[in-house]
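A single protein chain has been omitted; all remaining protein chains appear in their positions.
Here is subunit A:
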Amino acid sequence: MSTTTPSTPSTPSTPSMTLDVSGTPKVPFTRLVGVELRKIYDTRAGRWLLGAIVLITAAIMTIFFFAADAPDRTFGNFIGVSATPQGFLLPVLGILLVTSEWTQRTAMVTFALEPSRTRVIAAKTVAALIFGVAAFLAAIVVAGLCTLVGGADGGFEGLEARIFLLFLALQLLTILQGLAYGLILLNTPAAIVTFFVLPIASSIVFNLVSGLRDLAPWLDLGTAQGPLFESFGASALTGEEYAQLGTTTLIWIVIPFVLGWIRVMRAEVK
């Protein structure tokens, strides 16, 4: 076998043994994100899930609109009720984006076209977060309309941008949590069940075992996130509560995400 060096141009009769990649840039990250966004809605399952998120958000706001007493129909409360369905369904979208690559075995193609698995994971994460932000913006628009049409007098009063940002951050973290469990388990049902059951089980354990109750705000995700929901549109969080949000986020979201990333980096793709 003869390998042509770059200085000797290859002739057609002896084709070059080296690949000329000088004219090919890497796949831009934005394009990877674009493809991952498309993967969210190009299957029936994905479209159903998106439809469900929109419909359930609209439905729950409508129910609140009619069920709540007039003074309670504030912008902050409308946003607050939309948080629950979105917090449940958006992470499922993130889980599916990761796990379907393995259950449907498309990872073989995805990683053949982009061998950097880190870039693929990053693109999926960005895509899922984009949907999270879009859902939040949609919730703001709907909540704004509800407040304008039939809200309480001064329904927009006492709003703090910081609280909204925290609230958005919480939604996005929940999506990251879904992605993390998807990456660790690489299996749709297992990841969804873990995502829903594990935090609840944790809250039960921390509240039942008296010795653990004091530690709950530092270790249990639900306990630490509680003040955020209660304080919506009202008082700010204390420094300690921020620190507790930090430790629980680390334990429940950051560490699982890193472990999941390591698993995917090492996995044999079949």
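Note that contacts are C-beta pairs under 8 Å (C-beta built on N, C-alpha and C of every residue); 3 or more make two chains touch, one makes a residue touch a chain; residues count from 1.
By our rule, contacts and distances are computed from a predicted model.
*Asks:* Have a look at "ATP-binding cassette domain-containing protein", "Ubiquinone/menaquinone biosynthesis C-methylase UbiE", "Succinate dehydrogenase / fumarate reductase iron-sulfur subunit" or "DNA metabolism protein" and point out the UniProt protein name belonging to the hidden chain.
*Replies:* From the listed options "ATP-binding cassette domain-containing protein", "Ubiquinone/menaquinone biosynthesis C-methylase UbiE", "Succinate dehydrogenase / fumarate reductase iron-sulfur subunit" or "DNA metabolism protein", the omitted chain resolves to "ATP-binding cassette domain-containing protein".
*Asks:* Have a look at A:Val27, A:Ala122, A:Leu159 or A:Leu172 and name the one touching the chain we're not showing.
*Replies:* A:Val27
*Asks:* Using the touch definition up top, pick the residue from A:Met17, A:Ala169 or A:Ile262 that touches the left-out chain.
*Replies:* A:Met17
*Asks:* Consider the whole complex, including the chain that is not shown, and state which of A:Ala45, A:Leu145, A:Val193 or A:Leu250 touches that chain.
*Replies:* Going through A:Ala45, A:Leu145, A:Val193 or A:Leu250 one by one, A:Ala45 is the residue touching the chain not shown.
*Asks:* Pick out the residues on subunit A that sit against the missing chain.
*Replies:* Counting only subunit A, the missing chain is touched by 1, 3, 12, 15-21, 24-28, 31-32, 34-35, 38-39, 42-45, 100, 104-106, 108-109, 111-116, 266, 268-270.
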